[in-house]
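Omission of a single protein chain aside, the complex is shown with its protein chains in their original locations.
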């Protein structure tokens, strides 16, 4: 498709702004812009057509199955979108007098309460804008905690090699050394390895549980004890909370700090990559380190409290991605105790159903009960020269979004499948059918896989060229 | 795609209605439904995916050029959609106390005023739901007028052979005989023919001007005089008002009754075929025949007036397609005097630009200045066995919506092109290019045209089979 | 300056040159120049925000269902609309599409309408549904014309308990073909008098029109009516949302079912747009006299399933003066509301909604009666509306309710001014109350506390 700039024509208008109905003021020429930015000049109709047609090139939750491991692409309820767009939520200013935003504060307060109940934590902040931002915040809290105890030597965060890239990155951004430990042959934390590395330098350990292989860390209590005994804190990367919510709470199995991804577990849409929201919960003893402001309730009034002395400060402006919070809150109200539990149950049921079926078609290295996702490998197709990438690109021709590939890094040629609870058995059966057809094709016509996809708006794109000769903006010839 | 029924599974839910929070009441079993209707049983996610995917199979104004003659598929501004969805417009009940609907009545009153100014008529009703409904209403008014004068012999309505099918149909529904008159060789009303048929039986004449060939009836004043002299009234089918609004008014060139298609001229969307809105305007002497209620203004208050004795009655419940009226009103406010004029100017400019270019590629039987549309014919391709239908089906492969075909009925193998003012020269140039390529292909590879389209979600569909063995609903096997 | 029209001045020049004229005005030379408009007298163009503010102000002068509680029905109902309906109907891919004449690029619209037709058949128990009429009233009037056309008879019986505006519409429509319309009385139960019906059916009778539930909310005994009217067409006007709990008219032998689709997910819209339901028995002869567009299944050249508009030989663009109706644009977007609504609620949901409506109305009646100020008017079983007589001053009652952000009930006295037969049959103190699933128990308490304070 043409770029919006390529259909631009000097003099066209897409929006007529309000007229100046007061005495006009001309800016001091010292500051005045000399050359107008070359923005598109198009009609409203051009804009609507252009972006409507672009949108149709997209795959989305609203168009199909999205079994992206680690991403929890569950259905995004429309009620949530609707309530979040109420002017009383979307058209309010963060600095309004607190008596004019009692509804907003109440919502945030109640959301914190609900998330505390779900995670087993004692206090929450809703400020972080995404999962990684939550990690950053949580690790900063751990750092501040040790500093507040004048325990300055703790400069290491332990992270399993199966961890998401944001875990080491968030630790490093906080100035920590990252100690990566190898997983055992079942894909879990090797407690012996852990014991080797914990010590007086350990500030904490970051863990996703179930881990990125979809396996619940069975030794979690021992792991937590090991870290705690060494004086470290346990950080829970909540990206996979969908597997266990309502079943077991991070706060009850040894975690001190947890972040949630509302855009995964709590059904808020991903918006092509964001905005998300990454609330952080902590145990009582860490409460004062949370970012300011905190939402407090005094009698029947809600207020923003900036008074904490130990706070890590702020990790962004204002109070968080508020309208995302509204959506998550609506979701929790709708699901209720019973629905939240059922979500994890059906998510895990779906994953195991797929695991058993896919293990007959591809290799599933850790083929025991999984949680909400599992990792398979296309290694059995290697002798045909087929890589995981070929398999997933071929899936595009079947009109579904493929699973995550090449993550976690500890399994070769892996595809990571997370169906989520909002998908039906029919959809899973169709997915199994597609994998079957592709595996058969790999044997009969491997070339067709290697050159896939064939039916998408564009075909396989040249990533190397993009990186080697970067073209990062449009320029007129 | 599967039908929504085909993905249904007993027990699934897509919406949880409010619980019964009062004493439950069980209906008398005599009236109780025995077997539940077999509606789909699906989740909310299924519904959203199903209809989102269906929508992507559609062509729409929001996706591309729509040069459908007679349909005025102009761009539908998004402001209009937004304001029409205000709860103060979309969530009000027609029987509310009139003091609680003053805004709605004011809007309708002001819209009538604006439409009077645009058409040159003296009174309006907004009740009719579409163009044909307006025609029905207008012809009923003409009938009542004659009856009120005890002139019972006037049982004929004159209609040119180029008229839209709704014209004769609306006349017939009103109990009139339809007298069809042939157009002259320039596609216009043959005044001599007209003179032959007018007389004491003439109740009126229906005319679209510019006519369905896009040609302005140059003899309009003589036509009107002829009909008026015979005691008949002149009816203006406003489907083509987009060509002349702001230039000349039906009320100033002899018309007594006019209907408008707000969904054509006034930019309200077509909604896959409706809702439209077909307001009817009349000259002073016909005012009392308008449907009830009428909107009246008394001092600063607006009211619904049911008092007319001569009224034709009602043509539907309530007051018209109100939210469509809101959109049209917003459009008129936005365009203003100057914008309304410019719309017709650019619509006519676009049509003539295309006419001149297309006349070099196909035949344009009446190739002089046209108004907002023109009719071309694919007869030059006949020797290759190519029909108009083949040409337009091939256009689908180029990703544009083809023009109207086989209407009006007086030109062979015709395609009727109405670009509207909201399309740019670039779009028109692209259209010309496509026609050129198709004409060339007709010579080189006619088979490819006859079997077109090739790239659409389905290919040419079997209409005959659909009509001969009608399958009008889904049934489970 | 205009953000809808793309032409730059350079382009206009180029285009004029290509056409071979000197000015845009020259293109209007075929117009009678002495009649050209100088000024229409419209306002100057306005920017988007100004129009937005102006319309916001107009909207704010109306009392709406986001701010008020409704106990008002009588043809338009305030139901709960699932959010997903809005998400789908606001897709430009649907609402800015044209009539699906080019089927290959309109399968979205066509398949949706085919599904809609199926749902209408399931709801009504009929065999064939079209793809919508304008509204319930005009659909019913068209049914009257169709009945006359099909039977070649010219008398239509209409239950006096039919919505008065429907009757008025029928009266207008029959004046073309000059059919006779005769009313059929109702009895103290509020349902059609079988006796009167029998007495009025004669050789010339084409059909009988009854509403189900009728204008008073009362459920007509379709079985008895069918038995009493064997040789004429039975036309039933339904409230579609009641059909999750009420037996389908098709199962009582209805020949034509019409009705207004508004309750199926469409906002009240001040009465429009909604859409008209039109369904008939599965009968090849009958369908040929049916008005409106119909979608049918077929296959493409590759044998793939697809959908097209079919049986068009009935329609105005083919048959012109001999068409079964003049209808062209219908209310297709309304069918999308209904299709998504019914897909979401499903059979269980529709039943629950029906039960909610009927429970609320009976509870409200009971509570109103207890106040001593209201007396039930009709003994017949009712759905979500009922008529009561009151000894309260209606004007004062309505004013008090309004002050408490309550709209309704419907004052039946207001229909006295029309030509309706209701005038004779109802007293000035008759009120039509309506409840839906959108009325909470709390709303009902609020209504009652106003009443009790009077």
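Going by the order they are written in, the chains are A, B and C; count residues from 1 in each one.
The criterion applied here is as follows: contacts are C-beta pairs under 8 Å (C-beta built on N, C-alpha and C of every residue); 3 or more make two chains touch, one makes a residue touch a chain.
Only a predicted model underlies this, so the values are computations on that prediction, with no experimental measurement involved.
**Q** Indicate each shown chain that the hidden chain touches within the full complex.
**A** Among the chains that are shown, those touched by the missing chain are A, B, C.
**Q** What residue numbers in chain B mark contact with the hidden partner chain?
**A** Touch set of chain B with respect to the missing chain: 9-19, 42-46, 48, 52, 56, 77-79, 81-82.
**Q** For review purposes, identify every residue of chain C that touches the missing chain, sorted by number.
**A** 3, 48-49, 52-53, 56, 66, 80, 82-83, 87, 90-92, 344, 437-438, 440
Quick note on the criterion: only the chains that are shown with their structure count from here on.
**Q** Where's the contact count highest, between which chains?
**A** Top-ranked chain pair by contacting C-beta pairs: B-C.
**Q** Return the distance between the CA-based centres of chain A and chain C, expressed in whole Å.
**A** Computed from C-alpha means, the inter-chain centre distance equals 46 Å.
**Q** Rounded to a whole Å, what is the gap between the Cα centroids of chain B and chain C?
**A** The answer is 20 Å.
**Q** Centroid of chain A to centroid of chain B, CA atoms only: how many Å?
**A** That pair's centroid distance is 48 Å.
**Q** Which residues of chain C are in contact with two or more other chains?
**A** 2, 4-6, 11, 45, 48, 50, 82, 84, 87, 92-93, in rising order.
**Q** Where in chain B do residues touch two or more other chains at once?
**A** 12, 44, 46, 48, 52, 56, 61-63, 75, 77, 422, 424
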